[in-house]
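Every protein chain of the complex appears in place save one, which is left out.
Labels for the chains are A, B and C, by order of writing; each one numbers its residues from 1.
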Amino acid sequence: MNRNTPVKPVDLAVRVCGLRLKNPVIAASGTYGYGAEYRRLAPPADFGAIITKTVTLAPRAGNPPPRVFETASGMINAIGLANVGVEAFLRDKLPGLRRCGALVIANIAGNTADEYARLARRLDGAPGIAAIEVNISCPNVRHGGVAFGTDPRVAASLTRKVKKAAKLPVIVKLSPNVSDIAAIARAVEDAGADALSLINTLYGMAIDSRRRRPVLGNVTGGLSGPAIKPVALYCVHQVCQAVKLPVIGIGGIRSAEDAAEFMLAGACAVQVGTATFADPGAARAIARGLAAYCREHGFGKASDITGALHK
Amino acid sequence: MNRNTPVKPVDLAVRVCGLRLKNPVIAASGTYGYGAEYRRLAPPADFGAIITKTVTLAPRAGNPPPRVFETASGMINAIGLANVGVEAFLRDKLPGLRRCGALVIANIAGNTADEYARLARRLDGAPGIAAIEVNISCPNVRHGGVAFGTDPRVAASLTRKVKKAAKLPVIVKLSPNVSDIAAIARAVEDAGADALSLINTLYGMAIDSRRRRPVLGNVTGGLSGPAIKPVALYCVHQVCQAVKLPVIGIGGIRSAEDAAEFMLAGACAVQVGTATFADPGAARAIARGLAAYCREHGFGKASDITGALHK
Amino acid sequence: MTCSANPRPAESQTAVRIAGNRRVGAGVHLLRFRAPAIARAAQPGQFLHLLAPGMALLRRPFSIHDIDGDGIAILYRIAGQGTALLSRLRQGEPLDVVGPLGRPFAIENGRPHHIVVAGGIGIAPLQLLLRRLRAAKLSPLLCYGCATKTELRPHLRVKRIVATDDGSCGAKGFVTAALEAALDRYPGAQLYGCGPWPMLKALAAIAARRRLPCQVSLESFMACGVGACQGCVVKAVDGYRTVCHDGPVFESAAIDWDQEPVV
Partner (left out) sequence: MTCSANPRPAESQTAVRIAGNRRVGAGVHLLRFRAPAIARAAQPGQFLHLLAPGMALLRRPFSIHDIDGDGIAILYRIAGQGTALLSRLRQGEPLDVVGPLGRPFAIENGRPHHIVVAGGIGIAPLQLLLRRLRAAKLSPLLCYGCATKTELRPHLRVKRIVATDDGSCGAKGFVTAALEAALDRYPGAQLYGCGPWPMLKALAAIAARRRLPCQVSLESFMACGVGACQGCVVKAVDGYRTVCHDGPVFESAAIDWDQEPVV
């Protein structure tokens, strides 16, 4: 490069449903705790936003161990939504995260649509929460345990209830374990969601052939990490063609190129989960790498990458 | 081990819907061509059975290249069911395979249920075909291109038509890209299928961030290989609890331990696909390794592994 | 969070080069590298989360075996793919190290005796503990059990009782039996232990019976290593606790010993 040409700074900031993220890299729910745990290794300030571990109304102990296991280029987990409950979250966890100046998105889950609505209402008033991400991959106890995210009508009615309960932007997090993720996305869009994030983990299982036992205490779990990236890219690509809502891409992202792929497919931001376990510096490296990617491709700002896939 | 104890030979043979396979390792459709291609590196005789590339009524040229791409511990492919068509298959491909003494299972796909039925009828009379595997992951042109394997009723009616058209055992190959694979399995069982095989590939996509283009000529493709093993194990486990039919496990199997995991989850045999590309000797090594596994665990025959998961 | 005082040393992510990596027993290797910040800060019982080139995805946790100036030593047993890969790395090759992590052993100066109980590779975190106990003039006793004589590691010169499964050195049988036989001579001792679950369970039972304080170091599959994912829990009497952050060192009385973790 010509040494006399000043390198034009790349604007990494992106806008997602009214929020301004200083960069497109978001910590994925459940992989970053409540922010404090990684404060030294992967400071909240490195991320465009932080999504906290799913909270439920009451605290949850979670599943019996083992809860995590490594698989080929991935891992499965069955944490069982272990969390401190919404009240302890607001009281003990949120203040610290606020002091770091992080943009905080709270992720919620319930056993019934009413529980989701109550959680949304409770969080809506709380200072320091920028948006709500709704984890719809949970079993709906009222409907035989079938996940809320599986049926377009159920997902839509859940979205409507949460929207009614909260003035904050509502991001609905989609499950990939469905026949037609675009249909769910459209239903959720029509129901008033402000943004979509995808994908949550794929259903998976591991067996210990030596002990002839399922590895996980919960028998089955959720698959994440680089192994699922092609599935996640497929889902993001399908959903971006089906809806106009902003989409946040998730699944196996560990490099700036990975992040760029999701943005090219139409995502306006990305979440990083499993990669942080392997490399706590991943988010920072991805944000930097996206700036370099923009420079190479002549994009003035990171948001220009979104949808810039040649047809 | 005591040198005087003669090692009791392990019986590797398994029975699947009336067929006797000399070992539980089957070549997966589309990864072993019509048998001739691998005749030196992975002889048909190493396998318990050979499943040939999906055949359609008319020959198919397939998708534009690139058709395959490596991903983290996996690969995606969009071959587009390129095949010589059923007549050339019977005339040019089958005789050679028969001479090798391989147990041949023919895999079929159509654009309509009628096409499937015609294929089944045509193959039913042909000498040297032991069973028919029905690839129901294909788009149903009569129903807006939604795959046959996505809707329990569609899958069931397809199964009934094929069963009516053929006296040979019918193995229905399930797609994992559904909300509830157990529901599909039950529907197909009720419709008279003789066995189930699962899983076919997961929908996936790859993007070349440098060229800003989808990698595959077909844009999207199917993910296979070790990356999908946890998903495949999950599906096999779910289906084995839901049906009484024999189940053949497929997905990311590359070692005897992998094969044992699927059998412990309830599969009576396994298919090996992508692993053969990496190691043409994989099938042989898996069969040998299963014998060793049986010895270690005190199983007299490979079929004892099926379902022997401690609860 | 950032504002609260934290008594534990600050963890960091550091790129190091391997200074040495050699076999020191059957399937047991000793890895060495320089990491001044960790060497200064780390306390016995803490662990490092390691990523070696070629490792598939997740890091692997290893106790800090010893510290010598700026140098760190890790004693590890080949248990699977990750440790097998580690054992093939040579001097000069890179390692990515996160740590020091986890709750260390607390050295209870007030106690009249200090007994350190090791089972097999469980000696790993205890060498540094013994060193620090000795430095504090607390003259620790080591009770060391392993399968056979050749598994015993050379280590610090401390008083010791040895037990081997095959009787090739010291008493034949479990180290906890040997400990039990000796305990009358050490009233009010503080116990510290690391080793296989059944050994620790027996140790915890002895401690409970004799009302002795006992700290044990536990293991678990890990993902994050910092308490963020809740992946590495063990069952404690009052619920699940993370091994990486609430442990790996626990009071033995706090653990539900009927819930053997599968590792």
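What we mean here is this: a residue touches a chain if its C-beta (ideal position, glycine included) is under 8 Å from a C-beta of that chain, and two chains touch if they have at least 3 such contacts.
As the structure is a prediction and not an experimental result, all values here were calculated from the model.
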item: Displayed chains contacting the withheld chain; value: B
item: Options B:A13, B:V68 or B:V146, residue touching the unrepresented chain; value: B:V68
item: Candidates B:T159, B:T274 or B:T306 - the one touching the absent chain; value: B:T274
item: Where the missing chain touches subunit B, by residue; value: 30-33, 35-41, 53, 61-62, 64-70, 72-75, 77, 79, 82, 96-97, 99-100, 208, 211, 213, 215, 225-226, 274, 276-281
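Everything below uses one rule, namely that only the chains that are shown with their structure count from here on.
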item: Interchain contact steps from subunit B to subunit C (minimum; 1 if touching); value: 2
item: Subunit B and subunit C: spacing of chain centres that average the CA atoms, whole Å; value: 47
item: Whole-Å separation of chain centres (CA-atom averages), subunit A against subunit B; value: 34
item: Shared interface positions of subunit A, touching two or more other chains; value: 72-74, 211, 213, 225-226
